[in-house]
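Missing here is one protein chain; the remaining ones are kept as they sit in the complex.
This part shows subunit A:
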């Protein structure tokens, strides 16, 4: 007796829906029948999970002194392989060169490189090479656009619905600035300015638009984190766990998500710390992990040497930090130490070299755009 596996799709769906997106992407090439099954929206809805592991990071250089011009090349640094190759061709399927703006649940939001006569915003899934695009709205070119895509809130069984939130910094009176929010909904295809605004004299920096449980967070350069809830149109400034006065040197930090919680990773003379946001109204943080620089060095003596001295030696913000936490998600941290990029895993407390900074481009030392990538099969047709 030879069993028939495809009498109905129940059994293959039952087995395949338990596999991570990365494996399924490969299994599309088993046959066209499997390709159809794996590309099916109801299958993808049943397969989507919050525990999809971080596959890698997208890394893009920016010019340090100007917003008017973009650097075209984007590197993909996989973290779940033995031998790390840096890939540059991931976005070749898009009609033009792009600048990364935000990424969640496998979908990337990006824009045309500036200068551009007809700038556009793209939302794409690099795994299946599908994309959709819209005109850059009537907002400043320096606005930050973040993607709010949450397939657990808005299932993708019929269509893929997402929102975009553009944050712009406007002058609100004498020496006072505030952030305003424009929201785009894929359902209406329209932009709309929210009534909400948030007085803040700092700039958004690094890790732009991190989505945690449907709420967006942006790191600012003033020990505050901007928060905006696109559903209820409500914003807030969350104070960082430690004030600037706490440090004698100049620390570096980044924000990210770990299983539904907002995390703040900081490297200072006190070591490597991971804080978790407990209450955003009260700006209450819990110190989850703290590793002194001495211990960090001891545990990774093959890659770190005299880091206390080097971290303390940074005198001004314009010089790159010796150790710079670039991007964080689900317990893995992409970190630059001197001229190398490493992956730090909080669970095993181990550091692994991924590549030289120079392989990522000539200006990659200075505030690059870095986003963590978790794969998903979500369609964008």
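Note that in this section a residue touches a chain if its C-beta (ideal position, glycine included) is under 8 Å from a C-beta of that chain, and two chains touch if they have at least 3 such contacts; residues count from 1.
We adopt the following convention: contacts and distances are computed from a predicted model.
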Problem set entry | Among "Exoribonuclease phosphorolytic domain-containing protein", "Translation initiation factor eIF2B subunit delta", "SKP1-like protein" or "Ribophorin II", UniProt-listed name of the chain not shown | "SKP1-like protein"
Exercise. Of A:51, A:83, A:138 or A:302, which sits in contact with the chain we cannot see?
Worked result: A:83
Seminar exercise, completed: Full-complex touch with the removed chain, picking from A:94, A:127 or A:365, is A:127
Seminar exercise, completed: In the full complex, subunit A touches the hidden chain through residues 1-3, 5, 10-11, 14-16, 18-20, 22-23, 25-27, 29-34, 55, 76, 78, 80-83, 85, 87, 89-90, 92, 126-127, 129, 375
